[in-house]
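Removed from the display is one protein chain of the complex; every other protein chain stays in position.
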Amino acid sequence: MGYAFSMWKNTRMIVLVAVCAAIYAAALIAFKTAIPLIPGITEVRVAGIFLVVFGFLFGPAGAWGLAFGNLMGDLFGGTFGPASLTGFLGNFLQGYLIYTLWTNLVPFADKVYEWKVKSRRSWIRYVIITCISSAASGIIIAVAVDALGVVPYTVLSKIITLNNSIGGIIGVFLLIAVYDITRGQLGLVWTDVMDVEVPVRRPRGPLGAWIVTAGVALGLLCNLIPGLPVNVASWLSAGIIILGSLLL
Amino acid sequence: MNVSLFQDHDSWLHRLDPRTKMIGAIILFAIILSFNHPLFMAGISLGILAAAFSARSLSALWKLRYILVLLVAFSSILWPFFSEGPTTIWYWKFLKVSRESLLFGIAMGLRLAAFVMTSLILLATTRNEDMTNGLIKMKLPYPVAFALSTALRLVPTFAGAGATIVQAQVSRGLDLESKNIVSRFGTLIPLAVPMFVSAIRYTNLLAMALESRGFTPDSPRTLYYEPTMGRRDWATLAALALILVVSLYLRLGLGVGVVMPGRM
Partner (left out) sequence: MPASVSIESLSFAYRNAGTRVLKDLSAQIEEGTFIALMGHSGAGKSTLCCAMNGLVPRFFRGNYDGRVTVEGKKVTKCGIVELSKMVGLVLQDFEAQLFSTNVELEIAFGPENQMLSREIIRERIDRYLSFVGLEGERHRDSSTLSGGQKQRLAIGSVLAMEPRVLVMDEPVTDLDPKGREAILSISGRLRDQKRTLVVVDNEYENIIKADRIWLMKEGEIVAQDSSASILSNAPLLESCGVMAPPTVSLFHAMSWPGSPFTFEDAKSLLKEGNLVTRREKSGFEECHSPRKGNPLLEARDLSFQYPGSLVLSLRNINLVIHEGEFVAILGENGSGKTTLAKHLNGLLTPVSGEMLVESRPTRAYRKPELARQVGYVFQNPDHQIFAPSVREEVGFGLKIRGEKPGIIEENVGRALAATGLEGYEDKSPFLLARGERERVAVASVLAVKPRVIILDEPTTGLDYAHQLETMRMLKSLNEEGHIIIIITHAMWIAESFATRTIVMRQGEIITDGPTRRVFADERGLSETSLVPSALVRLSNWLGTASLTVEGMVKELQS
């Protein structure tokens, strides 16, 4: 969690939060009413292609940017309400998991913080992390929205997971197109902006990564486990995901 | 695209402290969550409409009329199938609609509309800076508040850039009118990449201009607009709090305003 807070001392990172939030919000608002899946809650998100790219390239700034962007999308798209708070948390978590899992999810993790288009391991890592982070975000949002009595958990968690995973995976083409210029010419990859050569991997990192993964698995499969009511399983899963995230 | 919903009038709601309006909106959310009976929701919605009228914000609401209608309509259609009540009025195979679930659906639609109207009044009567200052006064760290207000300011800038990018690519022959899903998909990268790159190029410039203006993230600064809580502010908050207490008593103590017990 350290970088997510220490980044607020860095002017470039603060501006990156604003820029990411503005792009994400603009894309959300532009397509808000285009294809609503559940009006007022979620829609087909073209903005999804920015999810993983922001999280990966701008790390903590990307995570905060997604969170604020989602909040602004709600505010100006006219879908603001108590559920927006969990939207904030869910989108932050997605960005956060992308940059933390990249170096912590052993054995898929990378020792350096880089995207290598020619490396098959980079691609596998990208897809796995996209799916895990999307599901974590979906579960957290759906648990709370269900509790508010707006949409049932089992429907919403799967819609968000699928929606974000698809958007995130398509986003790889955006990443390929912009990685070199962002890293080389503009020097805006977060590890360079914050002067961290390699993000520190503490021993508890990989543990956290796998706890999150386990939580996600429980959350997605909870209606298949006999004897465990869905609302108990879903809250349990959300708790495990948050616990694991705090260890990262 | 103009995303600022603020409307520069002089009404009692405009004059309230931004903190009052933000906390007030949260209390109002809680009141809205207290009931799920359509009549009660309609009453609350009418109250909010009256507030919008007194703040001369109805024209801002009018901009969102389609979303509001959609919310109520969709919810009224969806919920009857997803919730169950004792008085079945229609069924077909496993689908079942009860009187209670129908009313619940209408109530949920009105609830979402009430949420939207509340936040809209807040945005229409509160300047971007005032909101930020209010958040700072409520102990939100300045860099966070600054990022939020800058993001709000950048949305129209980027939306404008987005429109230009669309025109530039259409001028090169990019076909956005095609009905074919696959070719629509192919338009994503020629649009998203310039959007991303031109915005990110902007980042360095913005950060540089910011530091030249003496911006230091973690040091204290003066606030030129200092919001102050006046008597009206405390009175407004007290009134809202009273309504919340009454609502909770009605709902929890007397069980009034409910068509679907056991749901929020």
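Observations on the model:
Order of writing sets the labels: A and B. Residues in every chain begin at 1.
By definition in this document, contacts are C-beta pairs under 8 Å (C-beta built on N, C-alpha and C of every residue); 3 or more make two chains touch, one makes a residue touch a chain.
Worth saying up front: this structure is predicted, and the values here are computed from it rather than measured.
Put simply, the hidden chain is in touch with A, B once you look at the whole complex. For the chain left out of this panel, the touching residue among B:Leu33, B:Ala161 or B:Leu237 is B:Ala161.
Considering A:Ile181, A:Leu207, A:Leu228 or A:Ile242, the position touching the chain not shown turns out to be A:Ile181 (whole complex). In the full complex, chain A makes contact with the omitted chain through residues 11, 176-177, 180-181, 184-185, 187. The set of chain B residues touching the chain not shown comprises 4, 127-129, 146, 149-150, 153, 156-157, 161, 164-165, 167-177, 186, 189-190, 193-194, 197-198, 201-202, 205-216, 219-226.
The rule we apply is simple: only the chains that are shown with their structure count from here on.
Taking the mean of the C-alpha atoms as each chain's centre, chain A and chain B sit 22 Å apart. Residues of chain A that touch chain B in their complex: 8-12, 14-19, 21-23, 25-26, 29-30, 32-33, 36, 38-40, 46, 49-50, 53, 64-65, 68-69, 72, 75-82, 147-150, 152, 170, 173-174, 177-178, 181-182, 186, 188.
Those residues of chain B lying in contact with chain A across their complex are 1, 3, 5, 29, 33, 36, 64, 66-68, 70-71, 74-75, 78, 82, 108, 112, 115-116, 119-120, 123, 141, 143-144, 146-148, 150-152, 154-155, 157-159, 162, 188-189, 192-193, 195-197, 199-204, 206-207, 210-211, 215, 217-218, 263-264.
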